[in-house]
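All protein chains of the complex are present and in place, except for one that has been dropped.
Chain lettering (A, B and C) follows the sequence in which the chains are written, and residue indices restart at 1 in each chain.
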Amino acid sequence: GKTSDSGSGSKEASAAIAYDIGGRGDQSFNDAAYAGLVKAEKELDIKGNDQEPSEGESDADKVQRLTELARSGNNPVIGVGFAYAPAIKKVAPKFPKTTFGIIDDTSVTGKNIANMVFNEEQGSYLAGVAAAKATKTNKVGFIGGVEVPLIKKFEAGFAQGVKDTNPKVQVLKQYLTQPPNFDGFAKPDLGKAAAQGQLDKGADVIYHAAGLAGSGSIEAAALDGKWAIGVDSDQYNQEGLAKYKARILTSVTKDVSGAVFNLIKSVKDGKPQSGEVRYGLDKDGVGLSDSNPEYKKMTDLIAAVDKARAEIISGKIKVQTAP
Amino acid sequence: MSTSTVSAVSAAPKKSARRKLSVPVILLIIAGALALVSLVRIISGADDLTSVGQVSGALQLAIPIGLAGLGGLWAERAGVVNIGLEGMMILGTWFGAYAGYQWGPWTGVALGIVGGALGGLLHAVITVTFGVNHIVSGVAINILAVGVTRYLSNFTFDKAAGGSSKQSPRIDEITKITIPGLSDWLRDIQGKHWFFVSDVAGVLGGLVTNLSLLTIVALLLIPATIWILWHTAFGLRLRSCGENPVAAESLGVNVYKYKYIAVVVSGGLAGLAGAFLAIVATGIYQEGQTGGRGYIGLAAMIFGNWMPGGMALGAGLFGFTDSLKLRGGAENVHAMLLLLAILLLLVVFWQLYKKKYLPAAISAVAAVLLFVWYSLTNEVPSQFVDAAPYITTLLVLALSAQRLRMPKADGMPYRKGQGK
Amino acid sequence: MKKFDKDRLILGLAGPVLALVVAIALTSVVLLASGRDPFEPYKLMVESAQYADIQVLILNQAGTYYLAALAVAVGFRMNLFNIGVDGQYRLAAMMAALVGAAVELPGPLHIALIVLVAMLTGAFWAGIAGVLKTLRGVSEVVSTIMLNAIATSLIAWLILTDNFGVQLEGSNDLTTGEIAESGWFPSVSLADGGEIYGFTFVAFALGIVYWFVLNRTRFGFDLRATGASESAAAASGVDAKKMILTAMLISGGVAGLAGMPTLLGDTHTYSLSFPTGIGFTGITIALLGRNNPIGIFFSALLIAFLDKASSALDQYGYEKEIATIMQGLIVIAVVVSYELVRRYGLRRQQQKVGEELAAAARKNREEVAA
């Protein structure tokens, strides 16, 4: 029979992204990828396509989605999130001329596969340094959304950063849910309760890697007059959190949007990225934001963070990726 | 001798099956439970077990569940099973947030209730007027609510500043009250970690600290429900529709009307639960925010034997363990192992007293195992911590004798004029 | 008897057709109200379903749904509401994948072992609810909701690399390790449309077994009798408790199979991204199909179609949530129309009874007069 070749006549260059759970509008990971696509549309004069997953779908759906996107002439086709790994493994060999990008995974490899990965642990390490410097109670908190290896990377880096800076500081950690229950990325009231628990125990800096649920943590910390550290994007500038921005000390950024843009650009330029493309502190792929004026005033803290940054880049400090 | 009257003899009189717990007895039970928890707290050092924060967190987590459960109770007391609570709750979050961010939180609450009530109305039309299986209708409403809210978000929140297709802009807060002197005083006492006294202070403190006005409204709805359903003519009629609608009909009660009212109120309460989640607990609408709490509410209602007090207890238990796990679960839940071991020990004594030797032996072994687990470890793996609320509920249900009595005609189709 | 009553056949078909028309009309109203073209989405969906690869996707999904729905239906047939199919199939798939990856056996044996483990695990997990219900009177609605959540935690713990999980180098996913090829269920390959999982056919075959067991065996009769009236069944010699436990075990066993098409035909491992929520869709489908194996088959196809064909909408600027709305509306419309048709049929039957009695009465009167 026929196959789903929507064959939209690929005269115009186009790129596509396929989202992970949450999809567009999650104000986090997926939105960042979308921002990269939009930027590429504007600056590179290409057409951007994006597709959402359905809840609880299987690999077969992802295979179908990627196939359809590749077949209709999109190049590159980017899978947002490690869940796309098995699908890309199946689809990439069938479209050798198309570049496939995958974020957060290096387990599938191929000539036409670009694995975009981030050293989240490095950014988190810096957050740990900042937290250790900012705390007055010698207690800081980490809140992870869902207990998966990726989020544990955040925890590991953070804890190491804290310990290396001030061994006396205690790190409280709490995960909100267990996979495949991804509520821990979506329910702010869980983040709030967890943060409240840590605040009650005396923590005065709370770092969350919990997506939207983290906004609850930020709220709790802010209402209590304590520090919150954001994640993924610079949450100080996030509209939904404007009310609490004064208490958002800093955020660990992860430049998914840049990574997406770079891949599209490389394809457009005829030199498609391939293999592992790692974004660490060195390339500003991850980092620590400094939009909060209060943060800018903490010179001691900034100095410590900058020192740590330099040492990580130079390789003097090796940051662990698992707690 | 054929003239003897028989009327007095009839069936051997049985004792009333319903034992009424008097207020002092209830208080005594609560005090006993608290003392036990206090003991465990002292032994394990998990001071968070009855802290102000823990109790107030538990309250916040319990309220949406309790409101949903109350919604379920209204519907089922009138004989309509409402598994659509989840969907009505979703409608509540959406409508509540939609109105809330534009016109203020209280308007949000009102519209959230309306949203849920609309879901309830649909459920009533399908189940009462068309006589469709209640579960089917509920499941359909759950699907529909997800679809409708997500669809609508594309046209509303997506365009709003600070919102997206999955999330609303931030909603203003509802006033929170803290009784100034009292709250601090109680917090101080709790902070001293004395046996029992601190625990009482913690619990009371949790109930007077940072209390959203909507929380108070929600709490008041429980006695209000008891009063309406059990002490008014309206409530009697409503309940009769769930017990024996044909009998009610034969006495001139308009069964359809009461079922409609009950189901719409049920939806409204679920909607309020949703609005609470969006406006008080979170401050935004968030896709998937309800996360099955409607089902948990239903479970709490069954747990509570279709009675408001029991339902509140179920929701409270759930909120309590949920809060425990979120607030440093590894330690708190570890302490719960000890609590459980002690409770099981009490069960053993009870069973021995009742001469049930085999169950006693089983309970004893379980208690010992728990105790060994407790003493050999420092924390519980976070994966199991997550399961704590669910396991606790199951254990409580399994250990307490179950004499569930649901309304007799619950879930049964009813057609006017077709009673036997 | 008048098994092939023409009226009855027409009535039987009229229901679903009417329902679909109404549901589509209502969906169009929603589209129109939101300023969208009220008809194009259907066209897009139907067009998309003409592609072989989408058809394969639909069929495979329907097979999975079919198993989950059968599991739910077994419970429903005796008034047991197994909300726990979701947890049961996930735990079962996980355990089956673990065992499957740990051993290597000749082909059919390997598969048989995996399937057996899945069924036993599903049955075990459902059995907990069954035991709690029979021994302690715990409502299965509550216990299965709780067990779903507990299953999630248990899986999360088991799949840790410290326990039984495997984390591939460079991957952020946790898996149970890959099952050797001898444990893969052969698929039916189409030229360019992908592969129909072999287990899909097993699923549909199970529908026949379900029908046969329920309608043609003593056990099935007992089960249905218990569902229709527990007290009457008990008096007829059914051990209600044993029946509850058995039904729960069977339901769980079938639920355990729901993950098999995907596991044996596609992923060959259980990972954090294994499909979820199938148990809940199964409830919808079982209800929509009225616990009848053929009804369930068509419902599963319908829901799978809406699921898969709707992804095409996204591309053309339509919100694909419209398909979810449609699902809800279809379920409502279908069950309402079933009910209306049933009532109409009942009225006709009563009329017939009445006519017969009236005729008899007339005859009687004539006799009395004579």
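As a working rule, a residue touches a chain if its C-beta (ideal position, glycine included) is under 8 Å from a C-beta of that chain, and two chains touch if they have at least 3 such contacts.
FYI, contacts and distances are computed from a predicted model.
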Could you tell me which of "Molybdenum cofactor biosynthesis protein MoaE", "2-oxoisovalerate dehydrogenase subunit beta", "Sulfurtransferase complex subunit TusD" or "Sugar ABC transporter ATP-binding protein" is the UniProt name of the chain missing from the displayed complex?
"Sugar ABC transporter ATP-binding protein"
In the intact complex, which of the presented chains make contact with the chain not displayed?
B, C
Sole contact to the chain not displayed, among C:D173, C:D222, C:D266 or C:E339:
C:D222
Thinking of the whole complex, not just what is shown, which of B:N244, B:T282, B:S363 or B:T392 touches the missing chain?
B:N244
Hidden partner chain, residues of subunit C it touches:
1, 215-222, 225, 228-229, 231-239, 349-350, 352-353, 356-358, 360-361, 364-365, 368
Pick out the residues on subunit B that sit against the missing chain.
1-2, 4-19, 231-233, 236-237, 239-240, 243-244, 246-254, 403, 405, 407-408, 417, 419-420
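Criterion: only the chains that are shown with their structure count from here on.
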Sort the other chains by how far their Cα centres are from that of subunit C and give me the top one.
A
Per the centroid of Cα atoms for each chain, what is the distance between subunit A and subunit C, given in Å?
37
Subunit B-subunit C separation of Cα centroids, rounded to whole Å:
29
For subunit C, jot down the residues that touch at least 2 other chains.
149, 152-153, 156-157
Please set out, as single numbers or ranges, the residues of subunit B touching at least two other chains.
383, 386
As the complex stands, subunit B meets subunit A at residues 48, 51-54, 57, 60-61, 153, 158, 161-167, 169-170, 277, 281-284, 286-289, 291, 322-323, 326-329, 382-383, 386
Of subunit A, residues touching subunit B in the complex
22-27, 31, 147, 172, 174-178, 183, 186-190, 192-194, 196-201, 212, 215-216, 219, 239-243
Residues of subunit C touching subunit A in their complex?
48, 50-55, 57, 60-61, 64, 90, 149, 152-153, 155-157, 167-174, 190, 192-194, 262, 266-267, 271-278, 307-308, 310-312, 314-315, 320
